[in-house]
Structure formats: C-alpha cells, structure tokens
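Remarks on the structure that follows.
Here the complex is missing a single protein chain, while all its other protein chains stay put.
The chains carry the letters A, B and C, assigned in the order they are written, with residues numbered from 1 in each.
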Amino acid sequence: MKQIIDHTGHQEGAGVTVHTTDKLASSALGVSVSSSDEREIIHPQFLWGKIREYIHEPASEFFGTMILVLFGDGAVAQVTLSNGEKGGYQSISWGWGLGVMLGVYASGISGSHINPAVTLASCILRKFPWRKFPIYAIAQLLGGMCGAAIVYGNYRSAIDVYEGGSHIRTVPGYSSTATAGIFCTYPAEFMTRTGQFFSEFLASSILMFMIFALKDNNNLGAGPLTPLALFFVIFGIGACFGWETGYAINLARDFGPRLVSYMIGYGPHVWTAGNYYFWVPIVAPFFGCTFGGWIYDMFLYTGDDSPVNTACLGLRRLITPLRRKHHTSETHV
Amino acid sequence: MKQIIDHTGHQEGAGVTVHTTDKLASSALGVSVSSSDEREIIHPQFLWGKIREYIHEPASEFFGTMILVLFGDGAVAQVTLSNGEKGGYQSISWGWGLGVMLGVYASGISGSHINPAVTLASCILRKFPWRKFPIYAIAQLLGGMCGAAIVYGNYRSAIDVYEGGSHIRTVPGYSSTATAGIFCTYPAEFMTRTGQFFSEFLASSILMFMIFALKDNNNLGAGPLTPLALFFVIFGIGACFGWETGYAINLARDFGPRLVSYMIGYGPHVWTAGNYYFWVPIVAPFFGCTFGGWIYDMFLYTGDDSPVNTACLGLRRLITPLRRKHHTSETHV
Amino acid sequence: MKQIIDHTGHQEGAGVTVHTTDKLASSALGVSVSSSDEREIIHPQFLWGKIREYIHEPASEFFGTMILVLFGDGAVAQVTLSNGEKGGYQSISWGWGLGVMLGVYASGISGSHINPAVTLASCILRKFPWRKFPIYAIAQLLGGMCGAAIVYGNYRSAIDVYEGGSHIRTVPGYSSTATAGIFCTYPAEFMTRTGQFFSEFLASSILMFMIFALKDNNNLGAGPLTPLALFFVIFGIGACFGWETGYAINLARDFGPRLVSYMIGYGPHVWTAGNYYFWVPIVAPFFGCTFGGWIYDMFLYTGDDSPVNTACLGLRRLITPLRRKHHTSETHV
Partner (left out) sequence: MKQIIDHTGHQEGAGVTVHTTDKLASSALGVSVSSSDEREIIHPQFLWGKIREYIHEPASEFFGTMILVLFGDGAVAQVTLSNGEKGGYQSISWGWGLGVMLGVYASGISGSHINPAVTLASCILRKFPWRKFPIYAIAQLLGGMCGAAIVYGNYRSAIDVYEGGSHIRTVPGYSSTATAGIFCTYPAEFMTRTGQFFSEFLASSILMFMIFALKDNNNLGAGPLTPLALFFVIFGIGACFGWETGYAINLARDFGPRLVSYMIGYGPHVWTAGNYYFWVPIVAPFFGCTFGGWIYDMFLYTGDDSPVNTACLGLRRLITPLRRKHHTSETHV
C-alpha cells in the first residue's frame, strides 16, 4: 500500500479498489497478509492491541469458519425442522454457497482459507508457511464448533418439537426424526466405502482446482469477484455432487460440528453411523484438495510459487536439507 | 472528488468507478457523505434546492426503507395471497434480499443504513454523529410505513378475496386465512420468549458483523460489490434463521408496517399476538447489531474510528467530558 | 475516449474498464452514445458501413428488446407448455429478469432503453433528444414482435400438443388450455380496472426510480454492475408485484407480442380479454415511469440534466419558446 501513496498521490481516489484487488490477488487463499504492514495499523500501545496482534489471523479464520457453519448448518436446520416448509434442497445449496462466500469475506485478514485442506494445499503448493498450519487448523475447527453450537442454541426448541422431546437426540439411519444431519454429514445408504471416499475426494479436488483457477491472474482470474465465484463453486458442488455424501469437503465444517453434536448428547452413533463414516470427511479432503491443486499447477499454472514450476517439479526440495528451504520461504512471505 | 480532478486530470476517465468505490468505502453504512461536497452540486439558488439541501439525507433513508419494504412485504403478499402459486418460501428470501440490495442502492446519499439498529451501531462504533440518529430513525420508520401502505393499496382486492370480505382483516394465530403476516413478523408457535429474543438477536448480530466485514478494506472488503453481498447476507439470514421469528432485524421494517396494519384495521391482535411479541423486533435488533459490530471490532477491525481501537477500548470516552469528544467527531465528518 | 488516449498514455492499460464504466455512466439509459465518436469506428467507405451508421441505434434497440422478449416469453412458454415440469413461477421471474439484463448488454450502443416508457422518461427528465423517441419506440416494438414470433416458431409443435390441435389457439379466461398468456399479459380475474392500472403504474414507477438510482453516481451508483442490478429489479417486480397483472411495464414487450399473437390466430379475444385490458400496459407504463423518475429527481437527484434542478423546477421550459431549448439540448448530446 505504501507504494501507492508514495506515487505522488495520483492513486488516492482509486486506492480503495486497488487495495482490495491487490490483497485478493496476492494474499487471499494463497499467501497471508504480510504482518509488517499490519503492525502500522494495529495499535500496540494498548494492551488489547498487543494481544490482538498475535491472535489476528487465528481470530479471522475462527470467525470465517463460524460464519460458514452458521449459514450452512442453519440452512439444513431450517429445512429439516420445518419439514421442507421453509426451504428445500436448493435452500441448502444456497446456505452452504453463501456461507462460504460470506466466510471468505469475513476472513480476508488471514487469507480466507476457512478449511484445513485448503491451508494444507496452500502450504504444499503456494509456499504458505508450514508453521501456521496447526494454528489455522485449530482456529478453523474451533470456529466450526462454535458455529454449530450457536445453531443448536437457536434451534433447540424446534429440535425438541421435531424429535418429540427435549432429551431425544437421534442420528440418521437410527430414527425417522433424526436431527444429527443438521450438524454434520451422513452418507446415502447405498454408498460403498470406496464410493464415499471417491465422492469426497472428487468434490475436494474440484474445489481446490477452481480456487487456484480463480486466483490465477495468468488465467482469467476472478479478482474481486472471487468470493462470488466461490458461491457458485460451492452451490455447484452441492447441486451436482452433494447427494451421496453431503459434500463435507472440510474437516472444520464436518468434524467440528460432529464433535459438538456428540457433546450435546446425540450419542456414539455420530461416530458409528455409515460404518464409521466419520473419518472419510476428515481424510479425503486433504488428499482431494492437494490432488486438485496439483493438477491445476501441473497443467495450467505458471507462477513461481508452485513447486511444480521449479527444478524437477519441486522434488528436489524434498531431497535437499529442509532447514534452508524453510528460511527462504519465510523471508518470501 | 475535488482531489481527483485537481490531480492534473489523469483520473478523469476512471473518475466514475473511483467515485463509486470511494463513496462506498468511506460513507456507505458508516459515515455520511460530507455535506460540504454536496453543496456544490445542489442548486441553492432555487427554493426547492434550498429545502432539499436540508431533507436530502432523511429523504434518502425514507426512500431506501420504502424500497426495502415494498419488495419484502410485496413478496410475502404475493406468496400468501396466491396460496403459493406465484412463489414459495424461497421467493420471500429473494424479496427481502433484493429489497435490501436495492434499498441500499437507493439510499447511498445518506450512507444506506435503512435500519435504525445499523444507525445506532454506526453511532457507537463508527463515529457516526449522534445528532443524526433520531432524524434517520424517523425517516426510516416513515419509509417503512409508506412502503407497507403502498403494498396494502396494491393487494387490497386480493386480500379481500383471501380473507373472505372487505372488512375482514385477521392476524396469524387467530384465523386460518390471516393476512397480517404480510406486513410484519409473527413468531412460530413453539418459540419461548427467550428463544424469540435470541433468534432476533443472533440474526441482527450476523447482519452487523457482516456489514462491518464487507466495509472493512483491511479485511477482504466487498467494495462496489457490497450491495450484492448484502443480498446474500439477507437471503442467507432468511434461508437459515428466518423460520422462527421471520427475521425482522429492523424496527423500521417491522414496527412501521405493524403500525400501518393496525391503522388499516387488523385490530389489537397485531400487538397481543405471540404474547405481546411486537416489542422483541423493536428491542432485540439494537442489542444484536451493537453486539455483532462490537465483536467484529474487538477481534478483527483495526481502523481508528472504532472506540475499541483507542485507549482502554474507548471506555475513557465514557468518562471524560462528552462535549469535547463531540466536537472532535464532527470535524472529522 | 480521445481524452484518455491523449493524457500521455497513462491510462492505456486501464482503458477498457474505464471505457465500459464511462459509457455506462454517461450514456446507458440516459443519453445516447455521441455519434461523433462512432463515426471514427464505423467504416463509411463501404456501402453497408454507411447504411449501418444510420440504423445503428434503432438496430441496437431492436435486438435488445428481441433478446428481452425471447427469454421472457420463452420462459413462460416452457413453464406453461410443460405443465410446470420444466420450471415454475420462479423460472418466469428468472426469465424476465435475465432477459432484461442480457437485453441491456445487447443494446448498450443505443443506451439500453428497450422500453418506450424508459425512453419517454429519459426525454422528459434526462434531456434525451425528443426526435429519437419515435424511432426508438418503433424499433423496440418491432424487436418485441420479432422475439415473440421466434418463440412461437420454436414452440409451435408444443403448443399444438398442449392446445389439442394445430388450429386451436385460445386466450386465458376462454379455455383451460389457453396459450396466449405465453406472449402477453392477462390480468388476474379479481382485479378491478383501477387495481389493474395501479398495479402497472406502481411496477413502472419502481422500475424507473431504481434505474435512475442505479445510474446516479452521486448516489451509490451501480456502475458496471447496472445490468446485474436490473436483473434483481425485474426479478423483484416479478416476485413481489407480478401476480395481479403480469408486470408488463413495457409497451414493446406486451403490445408487440399481443399483435403477433393476434396475427398468428389467437382471435379477437387477445383484445377483449379482461374487459379490454390490452390498453392498460400500453398507457400505464408511460405514466408510471415518468412519475417514478420524477419522484427520484425531486427528492434525490442533484444532476444538472434534470429539469427539476433548474429554475422553477423546469416549468419555465414549458413556457419559453421550445425551439431554443431544443437547440441547446441537441448540442449537449
């Protein structure tokens, strides 16, 4: 931003757009906002300012994922509990689609990952610093849990009415008035284990492929329209690949709320349902996102920050000592 | 705008975009357009020009809220009175969503609040001048009333047919062909008082959190896409948290039309329905919007105009004499 | 455009955006593109280039209105003839909404009016040259007729199946398998004449009010998002005020196709239906659009091109000799 202001002020008026675009292009979903810039904006002379400086990025991921789960789980809750009177399946596609869109808007400070699998793929393929991965993943998980808890609080009396009592909480496949599906995904009955995994893997691959395409300014590039385009990506995954496994494609949005539903009292069925399905949406998105991103980089991406555009497709990095590489990547960010 | 033109004219061509963006970023939903700029555009040499100079901002809020209620109440009216033949619940989500979007476009002159709770949160958290709060609130209320009256005028014969006579006007819970729900919200039957309040509080919090996120250019920032993003916010609140209390989240959009429905002849049930529910959508949005905005500022916002980014989280302001503070804030605007 | 290129070339890269924005702001739906610019682009050295120079603007309005009617009437045809299997009422709202959006994109050359009532309001309130009004209106009418004829050609066999024979063509109110509603609007049965007129008047007022709001850069201004915002305006009018009279709000989109349906053989009922309803969507939009635009100008608009911002609210213009006024307005364009 400094550069723009230094340039004899011509760009002052346009600064806002420029800023947005620039940030979106260089940071969102790829590389985090460089903290040196922020230090000037944050107010470290006050205690809270100092604390917030450290929690700014995790807080951003936390709230982004919370917004995502609030809208997503909220949409499923409203459709389920009102017996389809206040929305149908399309309403759920809208809910998750706009949940992602608004979650991305809410978490631009930290690069708008709101999904541990996206963070992982960014670490592997876009030089996002590895040391941030656990912090981001935990913040996202907590955000998902918090969102699910709020949705439960809001729909508690409606769940009581629907399930038939305030102590009855049931899981799909074990009851005809199950409400556990509000919080996390349960697969369709006819699905094999391979089919479950493939469905989640495919949806995650498409997600990451499209994120990298939308962020790539040597391709068309969505620029400031990226959050809107992500609405269409998620809506599309819901409308086209959402039936079989409920398109979790995100540990924080599925495992987090599942944990909450277990705490609330839905019982051990949340883990055993679908033949211990619960680990699929934990594992598959990591593989899917990395694969989808790698395919994009392999065939379409020409930026220097992807390992496939370095010597030996980046395999040399795996061989040479890791310490020096880490050093380099951190100074780049 | 002056600055841009003075800068050796380079930005002339780009002026239009710049202007829009700039206005959106600095004024909409936060700080009103500085009146010194407008004085040059308005034509005070004519009587009407002089009068309009004083009523410009209230008029803008009036028409913005009127547009909001026209589309919102209109959508509910069409769905209700046609027995769902000309639209379903999703149609109502569209109506309120685009009502807000178009209302925001119509009222950019005054900062596009179209909701007293948004004005209040802007006063508390964004240095919006307190003296404008009552003017804005009254203009918004009158706009909501006017919109509801027009909708009634347009659907009068259809209401007669639906209710079964031109003198029959009934309220949900007291009749199976009630039409009072066209104008304002009535809660679902199973809701407790706490649940009602929490539902409105939650929806208002999400609204304000997202408005501040969309306006924050140190976050991703929606820039000129803000009205479109607000469509998704309102659509989402409708699709995900709209069932239980009808997501009033706005005094002007609920109390205004409720008053009109009382005047029209829906009787005292408009006040007593849902165990005197009517005060919830008056009170809850003020608390919800302020809380949602405060959460955003506390954890994510770094701008100087929020009290949480000043000494002692702005609490000092409450202690030191108010007069001097007022003086400062006004010269800023 | 010249200005931009002359400015030492700084804006070359940005030229495209700027151009689009600039054109949208200054010309679309208000003032036509100045022909002096186009003369340099058009190729008058060839016969067709010379001819096209004269028909460029009418052709643009023709195709814009044709696109509007193609999508709008097409949507109604598909929903009606497939008995709601391939779309419902919402599908019709989409059809007209995107018909307007894409029609506006197709006719930017002539200012994207695609509605005689919009042209009239532009003449009265935005100094659009009066001499162009008849040319625009005829081009729009022909475009609407052409679009309706193509829709008929495409759905001919489906209409035969639906009506029960290739020579049977019936009008709503006279048959349970009527298909005339595909082409133009017929009012709901319970509507009084006053109600019909008011419904069309109201929808047209909202349309023009929103067009002026979206085009006003001293308000928020939609800039390059204007066509998208118009999608929401039309979708909203359809979802909120579309039931009672079918929201014609446009002579070219209603009278044009009605004429075509009469020619095709739907018989004199197309004129007599609804107690000679046919003249309402011809007359009401002119009054509605002018009123809606005037309200906007009266309370919110500060631009010099509106008569309400001149001495005596422009009434002086009506008094002083018209010839000189015409002269002035033309040199402005």
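Operating definition for what follows: a contact is a pair of C-beta atoms (placed from the backbone, for glycine too) under 8 Å apart; a residue touches a chain by one contact, two chains touch by 3 or more.
On a predicted model such as this, the values are computed, not experimentally measured, just so you know.
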Checklist outcome for this item: Note: the excluded chain touches shown chains A, C
Item to check | Selected residue (touches chain absent from view) among C:75, C:180 or C:308 | outcome: C:75
Item to check | For chain C, the residues touching the chain missing from this view | outcome: 9-10, 12-14, 16-17, 19-20, 23-24, 28, 38, 41-43, 45-46, 48-49, 52, 55-56, 59-60, 63, 67, 70-72, 74-75, 77-78, 81-82, 85-88, 90-91, 94-95, 98-99, 101-102, 104-109, 112, 150, 153-158, 160-161, 224-225, 227-228, 231
Item to check | Residues from chain A at the interface with the omitted partner, ascending | outcome: 3-4, 7, 10-11, 14-15, 17-19, 21-22, 24-25, 89-90, 93, 188, 190-192, 195, 198-199, 202, 206, 209-210, 213-214, 217-225, 228-229, 232-233, 235-236, 239-244, 296, 298-300, 302-303, 308-313
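Just so it is clear, only the chains that are shown with their structure count from here on.
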Item to check | Greatest separation from chain A - chain, by CA centre | outcome: C
Checklist entry - Looking at where chain B touches chain C, is over half of the residue numbers used by both copies, so same, or under half, so different? => result different
Checklist outcome for this item: If CA atoms of chain A are superposed on chain B, the rotation in degrees (nearest 5) amounts to 90
Item to check | Between chain A and chain C, centroid-to-centroid distance (C-alpha), Å | outcome: 42
Item to check | Inter-chain centre distance, chain B versus chain C - centres from mean C-alpha coordinates, in Å | outcome: 30
Next on the checklist: Among all residues of chain C, which ones touch two or more of the remaining chains?
Outcome noted: none
